[in-house]
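Note that one protein chain of the assembly has been removed; the remaining protein chains are unaltered in position.
As written, the chain order gives the labels A, B and C, with residue 1 at the start of each chain.
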Amino acid sequence: MTACNRSEKQPLGSAEVYSTIPAGNHAVAPPGASPRDDGNWVMPGKDYAATRFSGLNQITPANVDKLALSFTFSTATTHGYEAPPLVVNGTMYLITPFPNYLYALDLTKAGAPIKWVFKPKPLAASQGVACCDTVNRGAVFDAGKIFFNTLDGQTIAVDAKSGQQVWRTQLGDIQKGETITMAPLVAGGKVLVGNAGGEMGVRGWIAALDEDSGKLTWRAFNTGPDKEVLIGSRFKPFYAMDRGKDLGVKTWPPEAWKIGGGTVWGWVSYDPETNLIYYGVGNPGPWNPDQRPGDNKWTTGVFARDLNNGEAVWFYQTTPHDLFDHDDINEIILADIPWNGARRPVMFRPARAGFFYVQDRRTGQVLSAAPFGYVNGYRGVDLETGRMIPNHDKDPKEGRVVRDICPAAPGAKDWNPSAFSPLTGLVYIPHNNLCMDFGAMEANYISGTPYVGADVKMYAGPGGNRGAFTAWDPIHQKKVWEIPEDLPVWSPALVTAGGVAFYGTMDGWFKAVDARNGKQLWQFKAGSGIIGQPISYRGPDGRQYIAVVAGVGGWAGAIVSGKMDPGDPTGALGFANAVKDLPMKTTAGGMLYVFTLPR
Amino acid sequence: MNEMTRVRKEDERLARERRKIVRDGPKLTGAELDARLERTWRRPPGILGWLATVDHKEIGRRYIVTALLFLAAGGVLALLMRIQLARPDSNLISAQRYNELFTMHGSTMMFLFAVPVMEGVAVYIIPLMLGTRSTAFPRLNAFSYYMYLFGGLLLWAAFMLNIGPDVGWFAYTPLSGPQFSPGKRADIWAQMITFTEVSALAAAVVLICTILKARAPGMTLARMPLFAWAMLVQAVMIIFAMPAIALCSGMLISDRLIGTNFYNASEHGDALLWQHLFWFFGHPEVYIIFLPATGFVSVITETFCRRPIFAYPVVVLALVSTGILAFGLWVHHMFATGLPRVGYGFYTAASMTVAIPTGLQIFCWLATMWEGRPRFDVPMLYVVGFIVTFVIGGLTGVIIASVPLDLQLHDTYFIVAHFHYVLIGGAVFPLLGILTYWYPKITGRMMSETLGKIGFWLIFLGFQLTFFPMHFSGLLGMPRRVYTYPAGLGLELPNLLSSIGAFIVAAAVALFVVNGLMSLYRGALAPPNPWGAASLEWATASPPPPYNFPHVPIVESRSPLWDHDGELPVVTGLRVDEKETLLTTVVAATPDMREPVPYPSLWPLIASVATAIFFISSIFSPWAVPVGVIPCAIALIAWFWPKELKRNPEPVIT
Amino acid sequence: MRIRAGAPILAVSVLLGGCTYQHYQSTFSDAAVEVRQFNILFVIFLVICTIMYVLVLAFLVAGIVRRRRAGIANVIEDGRHHQSDPLMRTGLVVWGALVGTGLIGLAIASFSADRSMASAASRPRLSITLTANQWWWDITYNSADSSKTIRTANELHLPVGVPVRILLNSNDVIHSFWVPSLAGKQDLIPGRQNDITLVPQKVGVYRGQCAEYCGAQHAKMALVVDVDSYGDFLGWWEHQLQPAPTPAAPLAKMGYTYVTAGPCSACHAVSGTPASAIVGPDLTHFASRRSIAAGVMPMSEGNLYGWVADPQSLKPGNHMPTIGLEPDQLHAVVAYLETLK
Partner (left out) sequence: MSSRFPANALLIGLAAAALLSCDREERHSRSKPVGETVPAATSPDTIWPGGTMPQAPDPRAKVYDNNAPAISEGQFLYTRMNCVGCHSHGGGGMGPALIDDEWRYGGRIDQIASSIAEGRPNGMPSWRSKLTDDQIWKLAAYVRSMSGQPSKDAVNSRSESMSATTPATLMRRAPAHTSDTPDQ
């Protein structure tokens, strides 16, 4: 198992090149799921293939150092801002963390004044069941309407022009500990939404609402009998471990599946050619593995479902009987790769357990899986059975702290999505380098309260840097170049046709690097840490703009946005110990920054 | 020039000093010598003199009286426990209070009665038995008593203030750890251990040095009385055993006070670390209590069978091998903790091997009775009671040494029966016998024989009635330390019998105390050697004068008084105007040097008060450790400050 | 000559008036392989020790009553106190040898009993995890198919004749699992994984108790052991797998809402209802158990009322609070608990 622990201490912020870019024949985005860029940014993933690749190329490595601030906007909120701004034909839409205001800014006028504000007024008590900061991962524009979720479990559609509410559907119940933080995906007339609350002992599901009326068309649970998981005759998992009747019940102690987690709070991708949606399922509850013997199906895995009726087509469980809270909800980038002479439709998954999966998206077969960060909790993936082989002397044990488990609970990379550039064929991964001490204990279930059962302390992994921005060659499963960062890189990535990659750091630096060799070309110090999705759009004046919202928070930044006391290393489920110095490096905030080249 | 005058003036001073020296010798004998010695060795009057004494006899008496008070207090607790356990499902005493009762009963009996009373009797008798005038380090001896007294006061004051310990006398972690014993209860228990271990270590050092260096000339190791051998082995065992409990109680206090993780299983500490360290001290502790009792039995048997103990070298070897083997079998207290079964096999074998030396000792006592003409006064009755009772305890000990049997019997009332048989039978009976035997030497009066006999039969029969049924309550499934038990398990009858027996034993102890107090005033006056015994303590007056012997006797055999019907040969030449004693070589006891004996001083008391404040305040705050040490240092420096720097008129080494 | 192991000791205990009590928490039993071997070994040790004791007493009495004509006793009065009888010297050697061989014999008997106990229980076919808490027993029956695992408390059902391996761990302090009628005790120590293997031989009800002092209510931490035939055992297991039915009777229905939504669900679990807390015992099949509060009281309506109304007075210091239920709530809760067969 390759574990690249750097021997010498590498200067932070500067790129280390490991190999050359594959010439010519490399991965490309599927045309159906990734249409030509029209200058807008209508969904967080940019397109259904979740490439986060902007086709605009005015900004190039040559001129990016002259990027200048065009205008700013304060969202009046101070929690973690993880969402991207949306741009649709001259209007920018911003969805903020709790209390989830929706702003519309008129880009045609100077300084982008506010057109309208929509206030959904979610229940204040929902802040008490949001495990990792009261964040929102983005809204979506489709057919004249803006769709977004509120923290207290509602999905709302608002008319893009007038800002009037079209419909609102209550899906989650905060009394059971359910919240919704994910960005919906709108495809084929359906709005796909999943719940959050794996740490609160909820039962995970994904639901599809009708785009026009907001009525629930189907809901698929991630635990329980096959009927409720919408597993029928079409379900053909590639590996034997995922085959069986009612595995959602059999692989759990009795009744434990009802409070077994498996939430959907991450990213959904859609392939129009096969009309299949792909999404990852969160961690089983509680974190203490001894309390839920069995594989705990269908948690920490990837589902492929038919969009219309939600019927499951295949499933692959990344970490059966998950040991370290490695939710498998990360982004699923659809791509076509050269495979002995032909084009093979695959999906790239830089997964939380630390392995970069390349899987055939028609059957779920794992073509290759290699660690892109330091991993000692697992020995590797057995390609015959598809099963992750754990390293048993790192198994958590009730009543005894297990030390030095890498990657830590947030994984080698958490929810913050990477970007894929069809031009360079590389995947740009913003990720962590953290290890942890894990003390499991018996978890007591009271609905609406945390159901975790573990004390955790995280700290920097080998090399001492807590994060990195890595360019990864998915074909040869090799690191092309990597920029070690002092703090965990919790911001999503953006790569443009101009050959520039953008990402932000938790202490507020917004950086542009050359997509080919990772050389840092430009950086800007924002008012607060950046964990939001940068975007690139063509403004009304035809020029290319880069926009990002700086507002530290999320699980990594909770120590700042949650006003925590660094004296307790187990705070914020263990993350406080890894970022004790963050309160001295950034304050909370919520400011939009838009950059462009001077005229 | 002034150098010459200074040396000459110094020589004149030395000459004047030398003229003042007075020695005991042929010229100075009899009443005049006694008066001069009395004036030199007497302690200053009044309360300050009382607190400053370094006379081993006064310190010995205080040890014995304090230990007997704690025995009575512990006994009252035992009665309360037996009242609560007389009937099933009774809640006369609440669970919390009962848990405090058995913790205090155990801790008081083991730490505040058993070890100190043996130390006390030894500190009183050993110098007399060895024919010397004082123990080595008499001030350290005083310090050891005060530490023991303050330790006992700390524990019982806390018990009275409702912050007494409730974790059992061996306080297993994690129950005694910070999370499951809130407040200061367990800290106070652990600090009491610190007090008593310092006191026991100090007394052990005093005894070892006295036995090895201060014997009468001619008393070679082979002629040393068996009681002295027993105390020597016991003292060496203390020195090897106490550090283990010092370590584990210190670690417990640091866990509870500053949050270290010695016994925190989740941070890779280990709950069994406590048990190993505690029982490494624990088992030698019970032999530390039992060996002096074997010494008592040898002394009484020798005197009342009118002949020395049969096969003296065998008994000495038995004592020494018991002392060594005792350190090798502590894991038989932990047979149920899941350690590897093969390891347990070694400890079963070791626990059985330790029964052999004791078995041989018992044979030798019985052989002495067989060959001698035993006279059954009260002490000898206690020896017979000892043999009848202790052997039962020893045999049940062999039974629970086997792993399969101990897994059923461990932590049940069978064990309670076993250790009361070996501790009360094995140590308290000989103690009561020896107190009756040495009472005339200590007080100058005889205890009443009839009260003594009644007391013996009362305690003997009461003991059997109390503790024999406990074997059955153990086999019937009654665990230890339960504040009540359900009806219908067959435990009612044995518990009722035990409770009745307990009151009889209490009555017997009360009778013994009454006999002791009454005889102080109305007892027959005791001649120097009322029992016609053979050892040297009977060669001086009863009660002995402060200087013990006008002249240090010479010993030529194991039973000096029997082999010299007339006057004992003596050694002369010790100073009369200064407190001085004779040191002899370790093995052959040939005169080695004259040793000045320290004078009464308050510093041991002040040092122990400073140490007590240091220990008690470090229960409440870690800062008391660095701050509290300063007064102790000052007191110790003042204690050891040399009296005068001028040259002594007479070189000590002849 | 395989003597019936418990006979002599049973006789002695009956003599003690123990005959009216059924010995279901005593070592005088032959309900399991381990306790049978204990009885055999105990008898061997008892016999040999009694012989040694009689010898000592005989020697003592002889020493006391021996008539000493003048000139025989080697005493100071006759000036012969330094001589010793050669008989005693040989007696010492013989005594040493006797004690030595006796102890070696007992040691060998002990080791062989130890080995035979271990071999009898070598191939366990059932695995149970027993977790001790301050002052009750949490029992989980493990099975290869994790959906077949069951959780119960304070009552252990064992199939007769089947070696069963019980894994022992503790959530707080050191306890000791001891069912005298079946086998010896083993401690449950936090941070260590101990285990004990039993081979019950006789169907019946036995009682065990915690044997290591574990705090205020150490005396009231007992458990009942039901040894059933293999068929009954499988039936019981199947029954335990069924979730609790929601009650029909109005009073029990009111009790259902109070238990599953009120303070009880903060600590207890009833499978088939939203209450799934694990701080206290699992109540799914509570009414089918023989005792309440870890063997403190037999299961009866009166005891149930007493316990639910005020647990602190029956077991002061334990973690179950006195809620101060209104009378109607109390009736409802007890009515509901009685439906949890």
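Note that in this section contacts are C-beta pairs under 8 Å (C-beta built on N, C-alpha and C of every residue); 3 or more make two chains touch, one makes a residue touch a chain.
Fair warning: this is a prediction, and the values are worked out from it, not measured in the lab.
K.L.:
By the document's own contact criterion, which visible chains does the hidden chain reach in the full complex?
P.N.:
Looking at the entire complex, the absent chain's contacts are A, B, C.
K.L.:
Just to verify: which one of A:A157, A:A572 or A:V594 makes contact with the chain not shown?
P.N.:
Residue touching the absent chain, from the options given: A:A572.
K.L.:
Among B:G60, B:G74 or B:G177, which residue is in touch with the absent chain?
P.N.:
Of all options in B:G60, B:G74 or B:G177, contact with the hidden chain holds for B:G177.
K.L.:
So which of A:P350, A:G562 or A:G589 would be touching the chain we can't see?
P.N.:
A:G562
K.L.:
Looking at A:P390, A:P450 or A:G463, which residue reaches the missing chain?
P.N.:
A:P450
K.L.:
For the chain not shown, which residue from C:G63, C:P159, C:P190 or C:G295 touches it across the whole complex?
P.N.:
Spelled out, the listed residue whose C-beta touches the missing chain is C:P190.
K.L.:
Of the residues in chain A, which ones touch the absent chain?
P.N.:
Contact residues on chain A toward the absent chain are 77-79, 99, 124-131, 199, 401, 437, 439, 441, 443-444, 446, 448-452, 455, 457, 558, 562-573, 576.
K.L.:
Could you pull out which residues of chain C are in touch with the chain that's been left out?
P.N.:
Touch with the absent chain occurs at residues 172, 190, 216, 261-263, 265-267, 279, 310, 312-313, 316-317, 319, 321-324.
K.L.:
Please identify, in ascending order, the residues of chain B that touch the omitted chain?
P.N.:
Output for chain B: 46-48, 50, 96, 157, 160-163, 174, 177-180, 182-185, 255-259, 261, 264-267, 620-622.
We take it that only the chains that are shown with their structure count from here on.
K.L.:
B-C versus A-C: which interface comes out with more C-beta contact pairs?
P.N.:
When A-C is set beside B-C, the one with more contacts is B-C.
K.L.:
Rounded to a whole Å, what is the gap between the Cα centroids of chain B and chain C?
P.N.:
Chain centroid spacing, chain B to chain C, equals 38 Å.
K.L.:
Where the CA atoms of chain A average out and where those of chain C average out, how many Å apart are those spots?
P.N.:
Centre-to-centre distance between chain A and chain C: 54 Å.
K.L.:
Counting only residues that touch at least 2 other chains, which ones in chain A make the list?
P.N.:
Residues 399-400 of chain A touch two or more partner chains.
K.L.:
Please list all residues of chain C that touch 2 or more other chains.
P.N.:
Correct list: 190-191.
K.L.:
What residues of chain A sit close enough to touch chain B in their complex?
P.N.:
399-401, 439
K.L.:
So in the complex, the part of chain C that touches chain A is made up of which residues?
P.N.:
142, 145-151, 169, 171, 190-191, 241, 243, 265-267, 269, 271-272, 274, 276-279
K.L.:
Give the list of chain A residues in touch with chain C in this complex.
P.N.:
249-255, 258-259, 292-294, 398-400, 442-447
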